[in-house]
Each structure stands twice: as C-alpha cells, then as structure tokens.
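In this view, the complex is presented without one of its protein chains, the others remaining in place.
Going in written order, the chains are labelled A, B and C, and every chain counts its residues from 1.
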C-alpha cells in the first residue's frame, strides 16, 4: 500500500494542504507535491491503461521520463489530455482523470485485447484485416482508432494565453543540477552573459536525493549547502540569469534553442500567459541534463507497483511518500542500494535486494547489509505476481532460464538497469554518440559535436549527461566545460576551485538486458520494453526475425520508443535486445534519431501571441472604418481587406453588386482604391530601367501623361499591371495591383541591386502615403467641379493625363484613367486626409447619386469592357500574347524582362489558348472555372478540352451572362458555339465573341 | 512466400511466432541485372514491382544506400489525393490513388489505405474560383471531387472553426476517396513483393559512380563493387542531382527541407484530412490518434534533414486558428526531410541524355501520394521507352517553356 | 483644408505593464542618396540641422531626428508642419544630384512604449537583441515585430519609439497590448 510517511518530504509545505480530485474522487495533498506523489500518497498506484492491450498501468518514474501516468487534466477551456502526473505540480482544486479505458479504470472493456496479446504481436496490423477490402474503412479502422489514442480531445476554445520571448546569451546552461550550477559559476565568473534554466521547480537535481543517502559531501558539507551557496553566488552576478520551470526543449542550427517556460500550470489563477516559448540564441550551450535510469526487462515488469529504483527513493525523500510497505529491490548496479537504504531509514521493509551481479556491489551494498537488508547476488526476478498491483515476486538465477527458487511477498518492486545520459539536446543538431562499455550506455562523442555557423562545436555536455557518473567527476567536468564555454564565447575565464568531494565509489555495473538471461518465450512475451506502447522483448526479437534489422525498421515495425515519452525508458533496452537478436554489438545497431522537443510542448506556446485579433496583420486603408460603418462585405486581398460590396439592409450581396454597377454606369460611383501600389522611380536611368521592367516603352512617356503597363517575370508570364505616370523629367510613379506593391517594389530593388547596380535609379514605395479614390460615372466631373479647386475639364485634364493641385482644399493628384469604361478620375490625397476627402465626395456627390462600390462591381465593369484582371485572366501560366495584348509589347525594345522567355517554342506555339469573350446562348451565367470540351479523350483517358472560363459574371448593364475565357484558336473562331459541362450536371453552350461587351468605341470614358 | 492472413496469425500465435519468414531477403549483389533501380524508397520499389508485375522483368536490383523506405517515404504526412488541376498531374495522381485502393490486397500487406476524404479549404474568393476550376477539370479527368459549402465542411469536421475572424471558411474542394495510408507499410509491402518475385533489394549499398560506354549506361559502381545493367532507373529524391552529376548531366532541381510534426495521441476527433492553403497548414489524425501536421518548406538549399523552427511556428499558428482545440494539445515530435523541387514544382519522370538511364525525381512535397502511379508509369517508361503517364513530365520541358504549374490551384504542397 | 489624422488618432493604453501610445501625426521624409558625397551630407545637415548618423544610428536634437535606414537611405522625423519646407530645402539643395526625397509622413504610424518593462515587451516581438548592453540610446534598428516590418529606437531610457506602416497600425497596437498584458513581466532584463 503506497502511503504518506509521517516524516520527510523536502519539497512539501505541510502547512499548506490542498484538495484535488482524481476520477471524481476528492483527495488531499500538500503544496510541493506533484500529482504523482499526491496520488501515491493516497494509495493510488494504478493510474491508467496501456495503449494497445489496455493493461493496468502504474506510476513508474518521478520525472519527465514517465511513460504511464498521463492524465486528462482540468476542465472546459483549461482541459488538457496527456498531462504527465510526475511533472504536474499540485494545486488546490486540480482535477485529474485517468485515460484510455471504458467504462472505468478498474474495469476496462478494452482489456480483452490483453487476452489476445499472444496474437497481437509486432506487425499484427500489417498481416491482418486485408480482406475483405471495404471492412478496413468501415469496421477495422474505426475500431482500432477507438481503442488507440490516449486522452480525450479538448472541446472548448483555450482559455489561456501564450507568448514568445527572444534573448541572446553567451552561455546557456540547460539543467540546474550540481553540474549545471557549477558550469554556470565557472562561466559566470568570466563575465560571460549566462542563462541557467531548470525544467523543474527546484535546483540541485538528483544529487540532492542521492548524496545524502550515500553520505556524500561536497567541500566537507552536505550537498544542499553547496547547492544553496552556488545558487546564491549566481543570483548575485549581474551577468547571470536563473529560471526555474523552464525546459530546454530543442536545439537548432546556429545556436538557436527553444525554451519552454510553464508560468501558471502550477498556479492556474495567476494573471499573465500560461506558457512562454523562449527563443534563445546562445554562443555556447552547456547541456547538464543528467541521466535517466533504465528499467530491467523481466516478466511482469509492467505491473503497477514496479517502479524505477530512483523514483522510489525520490518519492520518499522529496515527497515523504512510500510506494509500498514491502519493497523488493532488483538491480545490476550500485545506485539502487540507495533506494533500499532510503526505505529502511524511512522505517519500511525491504525483504531483499536482488543483485544480478554474481559478486554484487561495493560500499553501498555493504551499507545496506549493515542496515540488515538481505542481499541476494546473481539473482533475478523470474516473474512478478499480481495484476493490478504487485503482490510478490518469483526469484530465479540470473544466469538461468527462470526456474523459480522462491517467491517473496511484496507490494512494490524497485528496479535499476543502469543509467543513460540524457543526450537528446546534444543530438538534436547532429551531435554523435559513442558507446561506453563500462556503464553500458551511449554518451556524447565529443569528437563529433553539433557545429554552429562558424563550424565550431556549440554544445558542451557536462556531468552525468556527459557520462561523468560520479559526483566528483561531474563537478570537475562542469567546471572545465563552463570555462571552455565562456572562453569560446569570447571571455577570459579563470579556473574556479572545484570543492573536494567525498562520495562512495560504485562497483562496476553489469549490463542486464534480459532477466533472467535465458528467459523462455513465455517470459519474454511478458517482459515489457515500452510500457505505454506495449512493446515487449518478444516483439523486438520477432522484428529481427522478419528482417527488420535497421534500428529504424525495428522501431517503426514494433512502435518501440514512439510513445509520448519517445522511448526515454525503452530505447536502450530495445536496442540491446535487437543487437542481441542480430548477433551484433550495440554500437553497430546504433540509435534512432533524437528529434525535438525533449518532452512535448503545447501548441499554444508555439503559436504564441498570434491568435484572434493578432493572428495575422490586417492592412487597413484610411477609409476602413467608414466602410465598416456602411455595411461593407469584406474580401481579403493579400493582407488587405477590401469591400466586396455594400449590401443595404434587406439587400442580398448579389443585389448590392448589381445596384452598384448600375449606379456607377448611370450616375456616380466611388471606389476606395487606396490599396493600389504606388512606387516612385527616380533617377537619370529611371526610364531605361522601366523599359526593362515593363513590356511597354515607358522612357518615351511624356511628363503629365499616363500609360497602362504590363510586367512579366523573367520566365515570361504576366505578373502585374498598372498605370504608370511620368511625374517629371527623371521621376515616374508606377501603380501596381492591390497587394502587388511590396512584391513589385522588391522585384525592382532586386534588379537594381543585383543586376544593374551601376544604373542611377532610386525607388520608394509610397503606397500608404496616399488614399486613392476612384470617382466614376457620368457625374464624376460634376462632383469634382462642385468640390472645386482643380480644373478637371476635358481640355484641362484629358484621358490618360494627370495633374496636381487641390480639390476641396486638400492637396490632390488626379489621374484621368478608367478601369470601368466610364468617365473616371482616380484622386490621390494624403492618407491623413483620405477619410475627410471620401466624406466630402459622398456629401457633395449626394445630389449626383453618389454611392460607394466594391471589388465585385469593379470586376464586372472591367469585364464588360474586356479589360483583363491579374489573377483572373492570369494564373501564372499566361503570357501577354495569350491575352491579345501585343499592343503592349514594345517592338522597339530589344529587351525587357520576359522577352527571351516568350520566344521559347511552347510560348510561341500557335495552339496556345487565346483570350475571347464568351456569350451564353441562353443568357445564363457560365460557371466559374468551367472547361470547354473537345472531341474524344487523351492517352490517359481524360476528356479532351479546348478552352476554359477565366471570369464570368451576370452583367446588369447587358442583363445577361458575360464571360472571358481562353480558347484554342479562339480569336479565329468568332461566332462559333462551344460547350462547357458544369459540375452541376448541366452543359452550357456559349458563343465565342469579342471580349469587349460594352461601349466598344470607348465614347463614354472620353467625354 | 507465406501469405499473411488471420489464419496465419492464429497459427503462429499458437507456436510462438516461430514460423514467420523474413519480409524480404537480403542477398549479395550479382554482377549484372537487366535493370538496376537506385533508391529503395516507395517510388523505386513501386517501379521495380511494376516492372515485374506488368512487364515480366524480374532480373532487377534495387540498391539503397541506407535502409529501405528511410527517405521521404518514411517522413511524410501520408496524404493521398488526386484533385490536381492540370491533366498530366491528375492522370498520374489519380492512377496512384486508384492503385492505393487495392494495394493491401495486391501486395497481401495491409498498408492501411484509409479513404477518409481530403478537403482543401477555400478561404478567399480567389480560392473559391481556383477550386471551382479544379472541380470542373477533375470532372473531365475522371477524378471524383466536388466543391462543398461551409455547412458541409463543418459537418465533416466538427472541430473546425468555420467563421474565424480572419479567414472564414467559404467552402472546400472535397475528394471523398482521398485519404491516408501507413507510409512505412507501403515501402515494406512493395519490398516484400519484389523480393518474392526474385528481385534483389540490397540495402546499405551506395552508388558511387555511373558507368557508361559512349552515350549508353552500362552499370554502376557501388561501395559493394561494380554492377552491370542494361537499364538504370534513378529514384533518389533529394540526391538526384548528385546521381545526375555522376552520369555527366544536370537536372533543374533544388533540394530544400520540408518539416512535419505530430501531436500526442488523443481519442478520435477528426475523420478527414484538411488542408488550409491560405494559412499554410494541413492536418489529419493518424490511426494512433496523433494529429499529423505539415506546412511549407524552407526556401534555401539544405541537406541536413533539419528545418527552421519558424516554419513550424507558422504552421501551428495557422492550425490553432483553424482548429482552436489543438491549442492545448502538445507537439510530440517534429522532423524534417529533404525534398527536391523543380522549376515548376512538378516532378520529372524522364529519359535522360544518357541512353538507358531514366530519372524519377522532383516530387517536391507531394511524392507519397503518387508512389504507385509513379512506379506504374516509370516502369512503363523504362520497359517500353515511353509512357502516357510520364510524357508531360520530361526533364526537357523547361527548355521549351512547357511547364506543369499546379500552384494555380494550391498554395502549399504536400 | 481638413486636419491631418494619424492612423489611430493618437490612441493610448495603460492597463498593462507599460504605457503604449500612438503618436503623431509625425512628419517623415525618406531620403536616398550617396552618403559619401560631401555635398549630400552638407545638404542634409543644412536642411535637418543634424549630422549624418553612423551605421544603424540615430541623431536626435530638438524637434528633428535623423535615422540611418540603409547605406543609401535616411529617415527624417520632424514636426508634421515642417515637412513641406524641409522637402523643398532638400530638393533644391540636392538639385543636380542623384537623390530622392519624398514625404512619407502619412505612410507610417509611430508608437511609443514606455516603462521599466518596455524592453521585455519589445523582446517578445522582435528577434533583435534588446539586452541593455546590446541596444542602447542612439541606436536604430530595422527588423520584424511579430509578422510586420518595423523600426525602432530609444527616445530615452525605457521609452521605445516604433515606426511601422500605417496600414498595420491597428495590428501593431493590438500586438503591443498583448505583449504588455497584466502579469506578463518576464523579469529578465
């Protein structure tokens, strides 16, 4: 029975009891508890069900490596699945529930899988469910999906907020154990900018538990004194920062590190963000990430109550919790003796220590024996008794095949298979590993480190993370590496005295990958490697037998190490079994790749502040608020939003669009054209430059005149268009499409900086300096004359001319251009007075029937005039020649961007589809994107096509459907009727016509 | 080859699984083969499989420098769809999709093809028009897709936020028979079938040179000796340029990193695959329960199989906005692969300037879904010298300016 | 003529860990030319009354501020009303030189973030190194703030002045408020 002890618990504040619930049951704990320690204190050892067989699962570990104790945590907007109980700090009102069972934890229907475990081996799914075909989708897969998965899916919007934080440091120390602190001290004293981060809420790490038990001392004093003094010394240094609850999640190229700070997980009612994702740039990274204890592989090692030896003593020392009254310890190394000593000192019973080593251990074994704990050397566990809780163990000889010598009653087992350095962060960016035979583990190969932008090693592992398994070695290693890191970061560190250390030397460990050594199949199929994913020794052996010899194959075939703990406990044991099965040494088998993050981090933290209002920038024109207030229906255009139409109450969007077109053609329409790009191009070579940028000749444009221009990519395709105005002798103003401004400006600068850098040209993107308003319709001139200040008569300002002055007392530049075919002016005024000017126009225009119109009306009017629209008639595969725009391709120029490309065989191919107008025979509207079919099918059995619709509308002006399209030999087929099958099942017949549907002679715009 | 079946499982279950054979043999290379395929990824193995199945060519070696299926085949987000715009793309991807339908039975290996449906969200007017165009094209290409409205999107994906403040969902292009498959199983299933036909799948065999006599290829040099062949198919995504160099010609390719990530597993909450191109992210839920997430590529050449984290941020940001509930899920693992991208982002399945040598590359971010169709067409190209599925994908199209541009329809690839 | 209105009409916010204010209308001139040309330097000095700033530096005195934007671009900050005159002065002084001077006062928005946590708020949004020893008064930095380009400098200790495009002013304001939310002190700098 696990329970709270009267004494001990250095993390606990017994003055602060807290209440929490588990599966609805109200339980008590203390501030300082983790959810795991509190559950154990309440006798709750079984906490979940495994992934595949739904076997009972208990807490195994005390930290980030925990594979089993995953909880549904919180409720509503703060509900979160798969919360690791061992890293969840307890708080008052915490709600937790176990996962992956139905109807409940004690009785789980899914557990029938366990009954079939004999058949559900590795690779089962690949060999099964093949016939009959439809059953996979409709029966097998749904069943598998239901029984898989772990926690429940959150349902509500996340109630918390998140943020990012960017810092640059000289030395980042990851891990706040004694090695990390010592390394930080050495680096800090050199004046280097140091940041020390620790994932838990406490400094000191493992040594705080182990050394007192081993009676180890640093500088003649207990370890906690050393830790406290070092911490205090670091706190005093202005160049050193220390953070708890901040985990090193990932190491990326060029010294980039992700830090995952959990700010309010332990205090959910506190203000501020829940998590903060640190983006750290460090010149050097010291990884003092410690080591993780390995389980032993014996039959029944997954029964609740079987735990890592280190965890068992952590719970006693840190939380004053015993995992059982009678704990059998089983080990292949000395460290587990500390657990026995801890239990004994806590007044609990240790019926025996099974040491698989024939000779047993060293000083610590002696210490344990002196406490009267029986030690059996060369012995192993043949089998664990019990199903939902350990009831005893059957003992055998390690060297044998599991013949049971005797059984010992116990309610918990503390196991230790040795220690593996935490090499994840070292490996994320390409650090290689080397096999350490003495400790039977992989440690960083410092000769093959991850390298930074200068090609130098930028990660430095220290302490047990570097395989320095004795505290004395760890401190020396840390001091040296701390200095090395500071030096590499450009500082001059002086040696820091490492305090002398007394701590018992451990006897050599002995690798034990299977217990007992000759365990038969019946035992191997009950010996777990991966507790969460249900991978057993027999599974890995089967993978090898079937030829999955690469470690990656074996991993993927068995799912070993693919659970939420990413194999922190199982990888090395699995590798060893695989190597043994392949009859090759472990280093030859190698490891799978370590990928970030070290432990899972919240999506919320990754998204950071970018949610809701600031998910993405929305670009606004000076008149945005007015549009909103007048019922604009918005359309995103790049990051801009433009009014699609202004539906009035009780008016549909479509009706609004129709009204806007009619009103503009018959009276007066106003369009917010501020989003159009405006780029100043100035200099002695500006004309020459624009002749390269545009297909047209721009250098010959007269001052005061405007010209419509086309821009192509160097690959020949039409990319942008707009009106260019010549401002003065060496200055041009180029208009681009909405949202095209930045890319066109970038495009210009690219050519100027990287190809024609000797040309004297400056550009400036002045798009947002101006609010631009299109004043369109028969009454356009009237309203401008009424506002007054500028002569806009036909004589004073002819078509395709511009002039500068004042209108309504506001400085303005008026362009006499038309995209609608109507009498039209585009007026640019300072953005700071855009709204005032717009309102002045609306007010003065009232008597002339002024109404705003949106992008859809704009589109329809340009289509009625047969003007192309970038993005509709073009899609990145269309060249000006396809659109009958030859008139815009200057013949006088021997070069412009795209000219050479347009000479390639396929671009000159006469069978390219060409732009035409399309008129449905019955006046209906052609479906958007419809294709015109031709006879027969192609070699791949697809229906042949001969054209497609590029834009299609109902024209209120002509009261019929009009469209533009690209059609094979289109311009030569005027009057011909072709067929467009719609996805609605109808076939639309349309006549090929001239694309100009309205005012072919352009009389209206020239008045 | 012993067939896989429920009976076999029952039999082996009762005798401690001692009867299972190797899924594929691991032979020593012979001195010569009719055809050598370089690269034992999905595309290479599928090519070999259809050489045998459709053309009876079984004296074939598939050479793999690492472990089979260890490249992008084992690193992608397993999406299968064929709702492409251009005829030549739709043809090869739909061929692939239809072969996926029966792959488990064809290979006697459960590749877990799950035709759960793929939808591409339309979140701007421009996207609506683009996808309506694709729907029209697909109807004529024999690809079954439809454009559906927001309500139906919500019905198919209850966890989606269809009226997000920034980009409300205006509709979607829906391919009901698109879906996912177990990526490793595809490679393993093909390898097992090839091995069963007597082909040699040779792992840890790196090609170090390509031997020619005049304009004709006659074999390859490898770290396990020289091997002769009459025909050579190079299918080594990410490293095609290096192989082309060995043969003395160049390819219009660039290699960049593509990243993906998975969440911790949760109980089923999303039954279809959703791609949101405006905000650059896509997501599906694996049978294990993980949310499988991908996004855009890095924009610089990179052979490290490590990407830049800001792409992960952009993708997750987009998906948290689209699926608010994932905010409190956790990223379990992120990884990267090397993809090679051509000038028009469409693949190359082509003859080369070297007689008898063929290349299959440039799948960019979309290769997995094409594996069987690519193998089918490329096998035909190698066996017969031409294939309707491959014609348009010639490496010489860039010279003529005859591109196959899909960006028209989809912003992000996958 | 009507009064010029800045992007957000001078909105302020102080409910978090720093004061945030949109300031302006602010006169602004983009000036491009050859920094090595002595006559250019003189013209700038005469028109703006400030010496040329060094690389990534800012010159401040009186009502005018001169910012180094790139090796061939300066940004002049001056009272909104002075722009026309200053522009005229620059244009005439630079007549015959290859240079570009253009009014961008209305193309931009300017924000001020003030308070002991100003640095941390900025560091939440930009990759630029904002450690006190790395970014000091007199320095000017063009970079990214979250998803938009921006430039900033320290008007005085604990008081950042941020220049961004006018169209994203609302985004910038919301961004700064988010980064300054109550309880979000980092306590790092």
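Please note the rule applied: contacts are C-beta pairs under 8 Å (C-beta built on N, C-alpha and C of every residue); 3 or more make two chains touch, one makes a residue touch a chain.
Criterion: contacts and distances are computed from a predicted model.
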item	value
Options "Hydrogenase iron-sulfur subunit", "Sarcosine oxidase subunit delta", "Sodium:proton antiporter" or "NAD(P)H dehydrogenase subunit CD": UniProt name of the undisplayed chain	"Sarcosine oxidase subunit delta"
Selected residue (touches chain absent from view) among C:12, C:46, C:70 or C:137	C:70
Given A:201, A:653 or A:901, the one touching the chain that is not displayed	A:901
From A:30, A:252, A:708 or A:837, residue that would touch the chain that is not displayed	A:252
Hidden partner interface residues of subunit B, rising order	239, 241-242, 250-255, 298-304, 308-310, 340, 342-343, 398-400
For subunit C, the residues touching the chain missing from this view	55-56, 69-71, 73, 127-128, 141-144, 149
Residue numbers in subunit A that touch the chain omitted from display	252-256, 281, 451-455, 714-715, 746, 749-750, 753-755, 757, 894-895, 899-901, 903-905
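Please note the rule applied: only the chains that are shown with their structure count from here on.
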item	value
Pair joined by more contacting C-beta pairs (A-C or A-B)	A-B
Between subunit B and subunit C, centroid-to-centroid distance (C-alpha), Å	49
Chain centre separation in whole Å, for subunit B relative to subunit A (CA means)	22
List of subunit A residues in touch with subunit C within their complex	161, 163-168, 193, 241, 270-273, 276, 279, 281, 609-610, 613-614, 616-622, 639-640, 680, 682-684, 760, 762, 764, 766-770, 806, 809-811, 830-833, 835-837
In the complex with subunit A, residue positions of subunit B that touch it	4-6, 8-10, 13-14, 16-17, 20-26, 66-67, 69-70, 74, 87-88, 90-91, 95, 101-102, 104-105, 108-116, 123-126, 128-130, 132-137, 139-142, 146-147, 159, 164-167, 182, 184-185, 188-189, 203, 263-269, 279, 285, 287-289, 304, 306, 308-309, 312-313, 316-317, 319-321, 324-335, 388-389, 391, 397, 399-403, 405, 407-408
Interfacial residue positions of subunit C with respect to subunit A in the complex	1-2, 4-7, 25, 30, 32-33, 72, 98-100, 102-108, 120, 123-131, 134, 146-148, 165-171, 174-175, 178-179, 181-186, 188
